[in-house]
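Have a look at the structure that comes next, please.
Apart from one protein chain that is not included, each protein chain of the complex appears where it belongs.
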Amino acid sequence: MLRKGHIFKWYIGIFLVFLYAPAILLPVFAFNDSSIVSFPLKGFTTKWFAVLQTNETLHVAVGNSLMIAVTTALFSTLFGVLAARASTRFVFPARRSIMGFIMLPMVLPEIIIGVSLLVVIIQMGFELSLWSIILGHILICTPFCIAILSSAFMNLDQSLEEASFDLGQTRWNTFWLVIIPLVMPGIVASLLIAFTISLDEFIIAFFLAGTEPTLPVYIWGQLRFPAKLPSLMALGTILLVLSISLLLVADYFRRRGIRKTGIENTGGFL
Amino acid sequence: MTQPIIQLSGLDKFYGNFQALSQVDLDIKTGEFFSLLGPSGCGKTTLLRSIAGFETPSAGSLYIDGQSMDGVPANKRPTNMVFQSYAIFPHMSVAENVAYGLKARKLPKAEIKTRVTDAIAMVGLQGFGERASHGLSGGQRQRVALARALVLKPRVLLLDEPLSALDKKLREQMQSELRQLQRAVGITFVLVTHDQEEALTMSDRIAVMFDGTIAQVATPQDLYGQPCSRRVANFIGMMNFLDAKILSTSGETVDVDVQSFGKLTLPLGQATGGLEGCDAVGVRPEMLTILTGSQTAEREIEAVVSEVFYYGDMTYYDVRLPFKEESVTITMRNTAGRSILGVGEKARVGWSASSLLLLK
Partner (left out) sequence: MTWFQKWRRGEGAQGLFLISPTLAFTLLLLAVPLVMVIVLSFWTQDYLTLHRTFSLENYRTAWTEPMYQYLMARSLKISMLVTAMTVLLAYPVAYFISFRVSPKRKAMWIFLITIPFWTSYLMRIFLWKVILGYNGVVNGSLMGLGVIEQPLSFILYNQNAVVLTLAHAWVPFAILPIFVALERVDRSLIEAAEDLGDTKWRRFLRVTLPLSMPGVIAATIIVFIPTIGDYVTPRLVGGPNGLMIANMIELQFKKANDAPLGAALAISAMIIVTCVALIFIWLNKKYIREAK
């Protein structure tokens, strides 16, 4: 019994090392005073972060990515709210098939989505632009938003809505006064998740990027140049810290939502 | 009494092929405490929700206060509801919950404030107004739900199993408080419950429902004393049944041959659900007595005690009567000096023809 428990703990420990290996190495090389990304380490420096500040192309790429991520977050959360509300509150014909179809991009290889959007845009005679990337990102982020928002809507006691209606409110006001405040934490979490996914997405962006690169497309281009690698490590570190902070904020809102509705905290994120 | 506050006639409700309500006719009087009683799935909640406007009946008419409710949504009806889960808005304080309906009616701020304060005081929650609602206990949540509905002065207050989530002690306390509150405000209360004791102690009148239909509407005393069928009798309290065969009827009386008891002549009034289809005689356990010493009764029969259940103030005996397979239950009050019989002892059981009901 005791020995078996130990084996288990050893396994979990080794697994965590495997899981965290890249995430730990990223900041290590970001602060390493060497232009080659390899061991042994040379010394501490912050110069790779300084390099980032003066890189014009990088700034353009960051700007593009931020614009795409914000737009994607807004639209996919909007689509997510509609779909999650419809699927948790109403019974309608072919509900399971419709939901399955909308959730499909979650399991579809991204290359398929990238390729098919590329074909449509070319065949329709449109130009590739940041908007084509936004459309692709909304498509893949919406299922994640629905997954988060569905649990928020499902935790909502339907009699709350009926109570509001019974007390004389209209359906519209009920939605804004009761439903939205109670699912707000879910909405915030959905916005942040969609933002984070979009910011990091490469495959679709690579297929659909015209002349303007996004941040991951820019990184991809730089990976070929060994001299650029240390500053990419610094960039990766910043992105990692940013992602984790956003996730912590999202999780905070999710927990607050749970506390508010008085439901026991059982599950984790996603 | 003027016209009924709620009039239902021929109400049907189908969910696909399932019929939840079937030809329900019901009048509920102004100012009464009315209960819908039945086992789960009998349609009582569907009926309540139809009155509230959350379900649209498939057929039939529904009038509240003389107005047809056809096409009137829940937020335009003069009814308010206390939900089984209480449905207290978790993101609002107690006072905000109570003020919710008043704000929807766009009343002046000052009036809202006084009415909210009064309503909170009425349910005994003085000083709780600013409390966050998610920290409240079950009993407190229920009081908030009551205040929130009553502050709107509805014509009818609908209560959907409001006490089922509370523990026994609190439930009994809330039962008497609810009754007092109803008398104080004079509003018609319609209560849905599956607990017969709750319905008997609180209501002016009770409708017993089975399988989407109303089996009987009566006062608690009539329901217990004169149930209209074996099913109702069995649902409200305990009842012993003996097979019976109608021999003949003549004017005001009926001759029956009853298992164990023999041939009897009963007044027609004791066939509480009508004569048609009657095949049993019912008698409440407390209407039978076990005679001791020199006690005598109008009629007596020899029996053997097969099981004894001691409850402190009462003793329940299961006894075997001649010619009857299942045992019959008799409840006896444990008065001073009364000895308890043991299993296997012989007992003289006293009964009277006037306590028998002829049932279908």
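Letters A and B mark the chains in the order given here, with residues in each chain numbered from 1 onward.
What we mean here is this: contacts are C-beta pairs under 8 Å (C-beta built on N, C-alpha and C of every residue); 3 or more make two chains touch, one makes a residue touch a chain.
Since this is a predicted model, take the numbers as computed values, not measurements.
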item	value
Hidden-chain contact residue, picked from the options A:Leu52, A:Leu128 or A:Leu240	A:Leu240
Touch criterion as defined above, residue of A:Ala23, A:Met154 or A:Val249 at the omitted chain	A:Ala23
Residue, one of A:Ile138, A:Ala152 or A:Leu167, that touches the chain absent here	A:Ile138
Those residues of chain A which, in the complete complex, touch the missing chain	8, 11-12, 15-16, 18-23, 25-26, 29, 37-40, 78-80, 82-83, 85-87, 89-93, 95, 98, 101-102, 104-113, 115-120, 122-123, 135-136, 138-139, 142, 196, 200-203, 207, 216, 219-220, 223, 232-233, 236, 239-240, 243-244, 247, 251, 265-270
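Heads up, the rule we're going with is that only the chains that are shown with their structure count from here on.
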item	value
Chain centre separation (chain A, chain B; CA means) in Å	55
Partner chain A, residues of chain B touching it in the complex	52-54, 73-76, 79-81, 83-85, 87, 89-91, 100-101, 104-105, 134, 148-149, 152
Complex interface listing, chain A residues touching chain B	157, 159-160, 162-170, 173, 178, 181-182, 259-262
